[in-house]
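Quick one: the structure is below, questions incoming.
In this view, the complex is presented without one of its protein chains, the others remaining in place.
On to chain A.
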Amino acid sequence: MPRSLKEETALLLEDYFQHRSGSAALPPSPTAAVLRRAAAELERQERPFFRSCAPLARAEPREAAALLGRVAAQLEADGGLNWGRLLALVVFAGTLAAALAERGCSDGPRCLAAHLAAYLAEERGEWLEAHGGWDGFCRFFGRHGSEAAEQSSTIGNAIMAAAAGIGMAGLAFLLVR
């Protein structure tokens, strides 16, 4: 059954936040799996910054949601949105959600997911629709998100192998001459 963008976004964010907080449940959809993987990769690469953000989450979810709203508005104000910024924002929200959950605020992740979903679907819905919605996100990150390192190393290996082959051929040519 087709869901609204807001519903779909809220479900994806809730799943990611729960996963981030340690839930072992399987991803409910391929899109959720892509979001989990891409977000985990970004969070791993930028861990020091996201760790430093955790203390910003106060005990009150509404404060964290307000902070998230301010950050989202500021983020978007400088040059508009792109998939990378959106992913960074989701990871930031996940950091706040995990911090709230750690402080015993079990409703925090759901509250933040609802706030961010409302912002993305209502304020940035036009941008999301224009870029293919969450299908567009999957197209952008899906093939390379989690396996970016693997892919870049694989392609890198292929390039290195080609370069080595050319180098050896050149050396052989020089020796034979």
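Here is the rule we use: a contact is a pair of C-beta atoms (placed from the backbone, for glycine too) under 8 Å apart; a residue touches a chain by one contact, two chains touch by 3 or more; residues count from 1.
Here, contacts and distances are computed from a predicted model.
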Complex member absent from the view - protein name from UniProt, among "pyridoxal kinase", "Phorbol-12-myristate-13-acetate-induced protein 1", "NTF2-related export protein" or "Actin family": "Phorbol-12-myristate-13-acetate-induced protein 1"
Residue touching the undisplayed chain, where the options are A:Ala10, A:Ala33 or A:Ala65: A:Ala33
The missing chain sits against chain A at residues 29-31, 33-34, 42, 46, 49, 53, 56, 67, 70-79, 82-89, 92, 132, 135, 138-145, 147-148, 150-152, 154-155, 157-158
